[in-house]
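This is the structure I have questions about; it appears just below.
Note that this complex is displayed minus one protein chain, with the remaining chains in position.
So, chain A:
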Amino acid sequence: MSNNDEQLDKMVSKLPKALSPKTDLWPEIEKRLDAPVGKHTNHWRTLALASVIIIGALLGLQQINKPTNIDPNQALLASIDNIQMQHANQVAELQMMGQKVDWQSSPFSSPVETGIKQLRQAAKEIYQSLKLNPTDQQLWELWLWTQSREIELLTQAQSLPVLQNQNGDTI
């Protein structure tokens, strides 16, 4: 063992475990003791919020670049198509994974599948409205929510149990 090694080990062994904070932390802790327990972070909400901020920034940039001949809605329409394509890919991937992993349909998944169908119809209508009105923030939020919900439901449907069929018509 080299001198440096020994010295380092000695320093580690001498290190005090406790250190004093610079400020008194108790008052802040005490204030929070009565607060209700926080809910689990909703990542989709964060994503939706981030999307709204990006859209806001895009709109702001478009306002700055107004003198140019570029259609201000062009970038947003491109974003809509891009997001739609990414979502479609994600859905296709999930469905393909479902087929690979378990090709029996779960009897419990029927209400979920109905829900997905309804959600897709709604998303389609929102998508069409959004194409006509790409600067509508509320429509954006709603559209992104329908997409996230669809993914959630698809994932949920895949994790539902499959009942064993006693008649032997499945492999």
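As a working rule, a residue touches a chain if its C-beta (ideal position, glycine included) is under 8 Å from a C-beta of that chain, and two chains touch if they have at least 3 such contacts; residues count from 1.
One rule holds in what follows: contacts and distances are computed from a predicted model.
Candidate names were "Succinate dehydrogenase / fumarate reductase iron-sulfur subunit", "RNA polymerase sigma factor", "Phosphate transport system permease protein PstA" or "Peptide ABC transporter ATP-binding protein", and the UniProt protein name of the unshown chain is "RNA polymerase sigma factor". Across the interface with the omitted chain, chain A contributes residues 2, 4-5, 7-8, 11-12, 14-23, 25-26, 28-30, 32-33, 37.
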